[in-house]
Every structure is written in C-alpha cells, then in structure tokens.
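My structure is below; once you've seen it, I'll send some questions.
One protein chain omitted, others in place.
The letters A and B name the chains in turn, as written, and every chain counts its residues from 1.
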Amino acid sequence: MSDVVLAVNKLTKYFPVRAGLVFDRTKGYVKAVDGVTFEINDGQTFGLVGESGCGKTTIAKLLLLLEPLTDGSILFKGKTLAEMNNEEMREYKFSIQAVFQDPYSSLNPRMRACDIISEPMTTAGGFTKVDKEDRVKELLEVVGLLPESASMYPHEFSGGQRQRVAVARALSVNPKIIILDEPVSALDVSFQAQILNLLGDIQERFGLTYLIISHDLAVVENISDTIGVMYLGKLVESAPAASLYSEVQHPYTRALLSAVPIPDPDVEVTQEVLGGEVPSPLNPPKGCRCHPRCSLKQVICAEQEPEFRAGHRVACHFDTN
Amino acid sequence: MTAMSSNTNETSLSAGTQTRKAHQLLTFIRRGPTIPALIIITVILCAIFAPYLAPHDPQKIDPKARLTPPAWSEGGSGKYLLGTDSTGRDLLSRIIYGARVSLIVAVIGISISATLGTILGLTSGFFGGITDMFIMRIVDVMMSLPVLFLALAFASVIPSGMYIIILIVAFFGWSHYTRITRGEVLSLKERDFVALARVAQASQKRIMLKHILPNPTNTLTVLVTLDVGGVIMFEAAFSFIGFGVQPPTPSWGNILSEGQNYLTTAWWIATFPGLALMAMVFSCNFIGDWLRDALDPKLRQL
Partner (left out) sequence: MNGRLLEVNNLQTHFFVRRGIVKAVDGVSFKIDKGKVLGLVGESGCGKSVTAMSILRLIPSPPGKIVGGEILFRSEDESGNEEEIDLLKLSLIEIRKFRGKRISVVLQDPMTSLNPVFTIGNQVGEPFRLHEKLSGPALLKKIIEVLKRVRIPNPDVRIADYPHQFSGGMRQRVSTAMGISCNPQLLIADEPTTALDVTIQAQLLKLFEQVQQESNMAIILITHNLGIVARLCDRVCVMYAGRIVEDGSVRRIFKEPAHPYTRALMESVPRLGKKKRLFSIEGQPPNLLFLPTGCSFWPRCSFADEKCKQEYPPITSIEGDDYVRCWQYSGGTVS
C-alpha cells in the first residue's frame, strides 16, 4: 500500500446565511460539508460523486484554501495544515493545483496562453524568462497543443483545447496533487474522451495524485481508484472503484448508479427512480440524511445517524449487499 | 443562435491564423462608421494644428469687415470663408480654435474622472465590505446632486475659465465609472480564473491589476467615447450661459452665445459653431455605439 499523501479528517464547512433589512443577522448555517473523512494515496485517484449541492465543490475549495475551514483538518504528508510552518505551508500551496469545470471561465480572456500557463511559475518566483518559455513549450507538447498556441488568446481555442491549456497550467510548478473539479462536464463527448485520456497519461508520467469531482458516475469510475459518494455534505459510501459498481451497498449509491442511462438499447431499464429532490442543506433531515428519499427506510433512519462502517465503507443502518 | 455562437467560437487552429487576423482587422476598420470617424479626426486635427489651419488670428478684429456673410452668399468675401462676427473676427478661425477648448476640456476632464472612477470602482468591487459600502454611498450622494446648480454655484464663486469646466467634469463625472467598474469587478471576481490565480498564489495586487482590471476596458472605452460627446455639449452649454470659457477666447459655446443676438441679421454666426457641435456630439455617440458592438467578443466572431 502506498503512502497517504493527502487526507481530510472530519472536514466541516458551514456557510452562514444572513438576512435582515438593516442589520445582517445570521439566520442559520448551510452545512455544505459536514464531517467528511477520506484519504488519498500517493499516485492514486480519489473520485467524489454526488448531485449538485452535495458539497463536493466546497471540499475542493477547502483543499485549495479558497475558503477557510469551519472545523476538522487537512493533512498533507501526515501533517495537518495548522501545524505547518511557513516553509511547509508554501510547499503545500505549490503542491496542489486545480483544473476547473468551465474552460470559458477558468482562463483569463485578456492573457495569452503562455502567460496563463506560466503564471504559477511567475508567482512562485525564481524562474527566468527563458526558463518559463522552455517550460511552456514543454508543457504544450505534454498536453498535445502546437507550440504556436503559446501566443494565442483563450478565445482562439476550442473548448477542448482550452481545457488542455488549463491542464498545462496546473502542471507548470510540478505539483503533487491536482484537484479536478468537473474537468470534462462542459465538454463534448469527443473532447471528454481526449481530456480523460490525457489526464490518465500525465498521471502516469508525472506520478500525480488526483482528486476528481464530478456528478457523472461513469466519468469518475473511469479514472478513479477509490470513489466516495456524497449526499448533503456527508460521505455516504466509499469503496474501491473496481468494486463500487459490483458490490454497491448504500441505497443512495444504488439509486444513483441506476439513474445513469446506459448507452445500450438492449439493457432492460431496472431503475430505482429516486423520488423527491435533494432537501435543503440549510435544514437537513434528522437521522440518516437520505431517509426521506430512501426505499428501505425504517424508524431508526429518521432518528439516528448511521456511522461509517469499516472496509467497503458505508454509512447506512442496513446491510444491503 | 446558441448553436451558432458555439460553432463559430470553435475556430480551428489551422494555418494562416496570422493572415486571417490581418483580414479581420481590415474588415473591422472597413465596416466602421467612416463619416463619424472622419469628423472626429478632423476636429482633433483642427485642435492640434489650429495655428496652422486657421486662416486668421481668431481674436483679430477687422472693424471694416463686420458681419461679413459666408463666402458663397451675397456680399461674402473670399477672405472670410464662413463670414465674420459682430467685431469682424473670422468665424472659421474661431471655430477651429474653439475645437481646441472642447477637446482639452473633454480629454483632461474625462481622463481625470475616468481614472478616478475606475480606481474607486475596482477598489470597491474587489475589497467589498465596508470599503465598498463607503465608496458606494459617496457615489449615491454624487448621483443625487443637482449638477447644474452646483456647477453654477461653483462658477459664481471662483473666477470662470476653462479650468473650472475641467474641474466640474472631473468632480461630477467619476461616479458612473465607479458604478460600472464595480459591477463588472463583482462578476469577474467570481470567475474561475480568479480562483485559479489564488490557487497559483498570486498576490492581491496581481489579481487586481493583471486579472481583473484589463477585463472591463471594453466597457470603459465605450463609456469614455459616449462621455466625450456629453462633456463637449456641457462645455458649450456652460460657456453659452457665460460661466465657462470667457470671450475673447473662442469656444463653440460662447460663439453661439454671441451669435444668438444676431440670429435674424447674421444667421451664420450661431449656425456654424452649432453645426460643428452637433456633428461632433453625433459622431462621438455613433462611434460609441459602434464600439459597443465591435468590442463585444460575441458579436465580433460573426
């Protein structure tokens, strides 16, 4: 078993909801992430899936230090961020980079591709102009773009090419971890396959660790080693990608899996259509958060919150396998 | 329409990007509004080279040639192309010099107000919180002030002249730049590339100057162009009522003002500076509208 490079322990993020005409008053909290624990091994991919509003993007923001934590801790190479000194913190910040969903919004329209790609090097300091030019050339080749693209502006690229630029940028300071927040959701099918393959290739080539976040189970399954399923700010099931599909345990995961339309006309539709909609994270249901939509629910589900069980980890009161 | 814009955005990376760019630039210019552009260029040239272009000294009085009509009408003289005013000064020369006043007021006044307004808008939108509230309340106050009355009050206390108009334009003009910049900054701030710049550990200053500031420039360019027309009109109006540029220094406004007394006997005195004013303001607005479309990346692709 390889080393754990990144772990989160009881990660929690509440967003205050303010209201009031004259004075802002906190009226409650949106429990975007509520005590999530998982770890990612070196060189592996952890996939987070869930419906919109389940808190998966908030986790990305917490790891990227774009939002402060409410509670819990982030561990990088076994050490929590809170314990780190400035030097170690700096190492963490440049070890973790990101690729976001919308390549139309993630590249500054006023910057050339070369400046976009080399920006992390510029801010890190210590690189000459020639260093940067060489690195940009090298990275463009890695992501499969022509060297001429260095001087082009984002609007001159197609969606798939933009996402390649975004990947090159994330690679520029040799990070250990890349957070992929819906990296292919905004792309057409053919670009989707191109980018997924590219991500797989560079992971192998540079020994990267990925955290991929997506609402598309098939995409996550294709690229991940371990998958975590989130619902309303909680991790409800976590399992190796190879066994999640065949040994699905949590009723929510099961429903999620069966909701994905299978591209094969001969497959009988055996859908467990999940009724209702995701409740508001401002006021999540008591007990197991899934119970209002669950087909297996019993009295206990509404009263007691299930613990995460060991092994193929699942948070449910029942053994459904 | 959505399908359209998406496929035209997918410009392929084929060879000849360079030539296509040049071609795009050419069509861009060719499709521009030629006549308004020519008018503006003429006015700018007049302002810069007034001493060389003006056939006479604009302040030189020629009592013998008082109220000479334009050269082409009866009684006109080839010496004074657009005729003369009540003291025999050459109208054409005065209009050419008047362009100077208009442009100086517009350029300096708007430079100050646009810069100030943009900086305040950027600060307000970027930092938010109390800074934002403070700046925006000042903007609200500025926008609720009765500009004309205050300007008149100003002008009656301080001796009038060109600089007073510049001051008024700078003082009252910045608030809408602040509003517009702030609005754009607020939405830009939420864009992914700003989050990614944070992830790349870019400093606040870098994010503000490199990532946010360059983006509203299109909107600001349009705003400035439209403002030029407005300010020129304001200068003329202000000089017309006697508070702005003082005679004998010519400005379109004070020539008009002098001309109004002779409207029935010497129509040309008020008509020509009026036409110049109208043409200039019209051109600025026209160019502003055209820029708005031309700079819109969604429309530019088509």
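Convention: contacts are C-beta pairs under 8 Å (C-beta built on N, C-alpha and C of every residue); 3 or more make two chains touch, one makes a residue touch a chain.
Just so it is clear, the structure is predicted and the values come from calculations on it, not from any experiment.
Q: For the chain left out of this view, which of A:Val4, A:Met84 or A:Leu257 touches it?
A: Going through A:Val4, A:Met84 or A:Leu257 one by one, A:Leu257 is the residue touching the chain not shown.
Q: For the chain that's not shown, point to the residue among A:Gly35, A:Gly200 or A:Pro285 touching it.
A: In the full complex, the listed residue that touches the missing chain is A:Gly200.
Q: Of the residues A:Ser95, A:Ser158 or A:Gln249, I need the one that contacts the missing chain.
A: The one listed residue touching the chain not shown is A:Ser158.
Q: Among A:Gln44, A:Ser118 or A:Gln192, exactly one should touch the missing chain; which is it?
A: Once the missing chain is taken into account, the touching residue is A:Gln192.
Q: Please identify, in ascending order, the residues of subunit A that touch the omitted chain?
A: So the residues of subunit A touching the unseen chain are 51-52, 158, 160-161, 188-190, 192-194, 196-197, 200, 215-219, 221-222, 241-242, 245-246, 255-267, 269, 271, 273-275, 277-278.
Here is the rule we go by: only the chains that are shown with their structure count from here on.
Q: Would you kindly tell me how far, in whole Å, the mean C-alpha position of subunit B lies from that of subunit A?
A: 49
Q: Hey, which residues of subunit A end up touching subunit B in the complex?
A: 61, 64-66, 93-94, 96-98, 100-102, 105-111, 119-120, 123-124, 146, 148-149, 152, 155-159, 161, 166, 169, 173
Q: Across the complex, what residues on subunit B touch subunit A?
A: 9-13, 17, 191-193, 195-203, 206, 210-211, 214-215, 297, 301
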